[in-house]
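Once you've had a glance at the structure underneath, I'll fire off some questions.
A single protein chain has been omitted from the complex, and every remaining protein chain is retained in its original position.
After this line comes subunit A, so read on.
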């Protein structure tokens, strides 16, 4: 017989926490979970109890997660709120890394060319008219932006676009689009500017310095002075 339990249930003020052991087999775990829940689900309360499932160092596939959720849900008033695991696959980890890293690129994006990165883009060079840059996160351009830039490609409305010279033909952030005025005044410099989505869900172009107030999370440096 087993010495210790594979499933332990703990009550917290937010609901229940299920600790699932990570050293037994998945099939065993499922059986025991089913048994445990059947024993203890005689409460007569009507309100739903949210359940956090902690699986420790076990990796659950999407399918298995669904099975566990189903098992818990079958018991009258239990609802799975979250499943947390200490492990993830390499692919997932790499995806997260890609989406969060800054990709430096030194080149000129010319007419007809498209440059796309999953995370933040740091372009050392220009985007010429007819050229397009796309990023999952923010776009920082150290040259002139004269073409099209699309930040927050996957729907991140917090994304911003910053450029040393801001004369884009079109700016897109998440699903907002704005286009340039039909004519730039010759004396307009448009230097050191940034574009972001404001409270009214519209794209605004402003001085670079406002960023530290409206998007403090751009700063990733921790500690420091």
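Everything that follows uses one rule, which is that a residue touches a chain if its C-beta (ideal position, glycine included) is under 8 Å from a C-beta of that chain, and two chains touch if they have at least 3 such contacts; residues count from 1.
Note that contacts and distances are computed from a predicted model.
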Not-shown chain resolves in UniProt (candidates "Homoserine O-acetyltransferase", "Peptide/nickel transport system permease protein", "Septum site-determining protein MinD" or "Methionine biosynthesis protein MetW") to "Septum site-determining protein MinD"
Contacting the left-out chain: of A:111, A:154 or A:170, that is A:111
Had the left-out chain been drawn, it would touch subunit A at residues 108, 110-113, 126, 128-131, 186
